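A single protein chain has been omitted; all remaining protein chains appear in their positions.
Which chain is which? They are A and B, in the order written, and residues in each are numbered from 1.
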Amino acid sequence: MSIRIIEMPHLGESVTEASIAVWLVAEGDKIEKYDPIAEAVSDKVTTEIPSNYSGIVKEFLIEVDTDVPIGTPIVKIETEEDGEDETVEVSADSEDVQEEKSEEFINHINKEIDKEAEEQPQERETKSDAKQSSEPKESSEKSSARYSPAVVRIAQERDIDLKQVEGTGKHGRITRKDVENFDVSSQSQPRAEKAPEQTESHTQSEQKPKSESRPSSPVSHTSAGDEIVPADGIRKAIAKKMVQSTTEIPHAWLMVEADVTNIVKLREKTKEQFKKQEGISLSFFPFFVKAVVQALKKHPIINTSWDNGNIVYHKDINMSIAVATDEHLFVPVIHNADHYSLSGLSKEISRLAGLARDGKLSSSDISGGTMTVNNTGSFGSVQSMGIINHPQAAILQVESINKRFLPTEDGGFKTADMVNLCLSIDHRIIDGLQAGRFLQDVKENLSKFTDESNLY
Amino acid sequence: MAMMTYLEAIRKGIEEEMARDEKVVIFGEDVGGVKGGVFGVTQGLAEKFGDDRCFNTPLTEGLIGGLAVGLGVTGYRAIGEFQFADYILPAVNQLISEASRMRYRTKGDWIAPIVYRAPYGGGVRGGLYHSQSTEKVLFGQPGLRIVTPSSPHDAKGLIKAAIRSDDPVLFYEHKRLYRLLKEDVSDEDYVVPLDKANVVREGDDITVIGYGMVLNHALKAAETLSKEGYEAEVVDVRSLYPLDKETLVKAAKKTGKVLLVTEDNLEGSIMSEISAIIAEDALFDLDAPIKRLAGPDSPSMPYSIALEREFLVDEEKVLNAMRELAEF
Partner (left out) sequence: MKKLKESGLTKEELIQAYKHVLLGRRLDERLWQLTRIGKTSFNISGQGHEVGQVAMAMAFQPEKDYFLPYYRDMTACMVWGMTAKDIMLGSLGKEDDPSSHGRQMPNHYGSKEHNIVSHSSTVSTQFPLATGVAYAAQLKKSDYVTLTATGEGSANQGEVQEAMNFAGVKKLPLIFVVENNGYAISVGTDEQYANETMAERGPAYGFPGIRVNGNDFAETYLAFKQVVEEARKGNGPALIELMVTRLTSHSADDDHSVYRTKEDLENMKKNDGLLLFEKQLIDEGYMTREEMTDIDAELKKEINKATDEAEAMPEPTADTILDQIYAD
């Protein structure tokens, strides 16, 4: 003796619920298998429900004229068969029934399938095991080395070295979100945009600190709270230029130190008078520009450009000078710098700096430069590695002037005003020897100034 | 607002349009009289609008296809019902050679404003010929539109738009959804555009694109996945042809991880075309291979429970595929 449950049967395609219109048997009736027990109604059909079992009708489980999902238990039958009683599971509350009915229908079918599965589980499991053990192996080998198109594109746009990105995807794969969320400023060194052979010539710079003139890379959005400020047009132009310079020009660096004690004396002596007379301050910078210009006359190889396999020797000496404002770096040009006296250079430098600060530089003011002198000393730097101002072949960084003890020939000491001059050269055009000789001349020119030298 | 099943929403849409425009007529096998279709979609329409405007045809699908075109060229808005999408095949010549080309081959002199309705989809123990997703047979026939709603709201708005359209529109109704879905549907006279996909759920981890029953699976699976920390963008293709490329590509680009789900078998399904479109237009936003989830490449959905279940893309399969892609 056991209890069996009859469920609301599947009444046709698309029918998901039905009701009992009338019970054709009464509780306690003895019935045979296939005897009709009720009349069921759906919006598609009206039909008699036959019993699945022979036995006694024990209990009606649903009310007449109440829609229930297909598969809902409707009646308990006590049969002669041995076995465990079937029980009625508590179904979801009626509010959810509409939503859930498909699942119940599926569950109904699934029960049947599960029965089958229990009978022949072995083969299936083996199959799926084999599948799982072989697949991930293969993909783990692939995923670490391969990047999706989106990842590659974003990495290029943001200048991200993918080796520095931690992948959160399957088997450590770097996902699009990983690169989108990568903090570029945390990157040990920005990567060049260009092809690998150009990055090769760039490796030297990785050993040294970033130049102050180097623009910071665009900020990539990172964790919550970070502010994202799009770069303005000037900053973007600087960035572009810098990238071009560092990727196209193989840089080499030299540094010499020069004794400028006499220049310091000369300036001390003349600055007040000069200010009175000319209305501008006399800085050290024009002395260096003058010395460089004079040296360029003797070393035309420095006043050149690399142009697609040719070396262009520039006739004019147009000296670019770096002028920093609070936000940006400008590089206006002293055209025909060799035509100016010291005071003339002073005035021209002052004029260009003023225009730069007021944002009034014209395009002719900033074009045509053939070499750059950068007054890094003005903010206290003692050593730096300048990035050449493309397409020029050299940049000279004039560092800060500091008093130092120097041994004298008689075995004593003297104080001297010393300055470091850091030269970056385009190694395609200029070799170390040529650069060294040029620097020696600059040094000598500086030393030629006396406290009696004429500013005009 | 009224609580309505997907089926009732379709019926309501047809009823509103028949009341609105006396040129709207509906016919098919068992469509007229008191039966109102084997699924009951047209129940009550013959009584309400007369046996001339809602009538039975013999069991001749080619005739249903051509009758609609003939009514179309003479100024009527014909709704031809194919009892099952599987039975469209005898009418394919009329749908492709006549309905979809009438406007083009006369440069607009003659037009065929028609709605061909057809219940499609499986999971109803319908076997090989009551379960198929035959939309791909008629997909890619310029001149013909194919749409399918995936909710009662869309069902009403879309059937109304299809009836009003001057184009021949193949209106696919998922028979599993007929009585499964129920929601509040507006009593307003609204239409749903025939050429727009619908972003049903927003998310930024993966994009799931589908329609019909599997779309509803995807929506449920998305909620499960959300608890695991992944948010799925779910897009209802809705306009199966022509496809709303813009919406589909945009959704694909949004996450870069695309799962295309169809109840049809894999090869040559509509998802194959969507996959090609995304590959063409969104490559550099893709973060994973475009993934398709579909039925096996057996000729159709078999009858036996075990085989039918094997064929069907169910919620679990959708969830697993979504999770796999999210974790990729």
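The rule we apply is simple: a contact is a pair of C-beta atoms (placed from the backbone, for glycine too) under 8 Å apart; a residue touches a chain by one contact, two chains touch by 3 or more.
All values reported here derive from a predicted model rather than from experimental measurement.
Enquirer: Touch partners of the unshown chain, restricted to the chains that are shown, please.
Expert: Counting the whole assembly, the omitted chain is in touch with B.
Enquirer: Out of B:Tyr6, B:Phe39 or B:Tyr76, point to the residue that touches the absent chain in the complete complex.
Expert: Result: among the candidates, B:Tyr76 touches the missing chain.
Enquirer: Who touches the missing chain here, B:Met102, B:Val115 or B:Leu240?
Expert: B:Met102
Enquirer: Which residue from B:Glu47, B:Asp166, B:Asp184 or B:Glu246 sits in contact with the chain not drawn here?
Expert: Answering carefully, the residue with contact to the hidden chain is B:Asp166.
Enquirer: Return the single residue from B:Arg53, B:Lys156 or B:Lys291 that touches the missing chain.
Expert: If we include the chain that is not displayed, B:Arg53 is the one touching it.
Enquirer: Taking the full complex into account, find the residue in B:Leu63, B:Leu128 or B:Leu266 that is in contact with the omitted chain.
Expert: Of the listed residues, the one touching the omitted chain is B:Leu63.
Enquirer: Taking the full complex into account, find the residue in B:Arg145, B:Lys160 or B:Lys291 that is in contact with the omitted chain.
Expert: From the options B:Arg145, B:Lys160 or B:Lys291, the contact with the absent chain belongs to B:Arg145.
Enquirer: What residue numbers in chain B mark contact with the hidden partner chain?
Expert: Considering the whole complex, chain B reaches the absent chain at 25, 52-53, 57-58, 60, 62-63, 65-76, 78, 90, 93-94, 97-98, 101-111, 113, 142-143, 145, 165-167, 242.
Going forward, only the chains that are shown with their structure count from here on.
Enquirer: Going by the contact rule at the top, pick out the chain A residues touching chain B in the complex.
Expert: By the definition above, chain A touches chain B via 10, 13-17, 43-44, 98, 101-102, 106, 109-110, 112-113, 116, 148-151, 153, 169-170, 173, 175-177.
Enquirer: Quick check: in the complex, which residue numbers of chain B touch chain A?
Expert: Touching chain A from chain B are residues 7, 38-40, 119, 123-126, 130, 175-176, 178-180, 182, 205, 255-257, 283-288, 305-306, 309, 314, 327-328.
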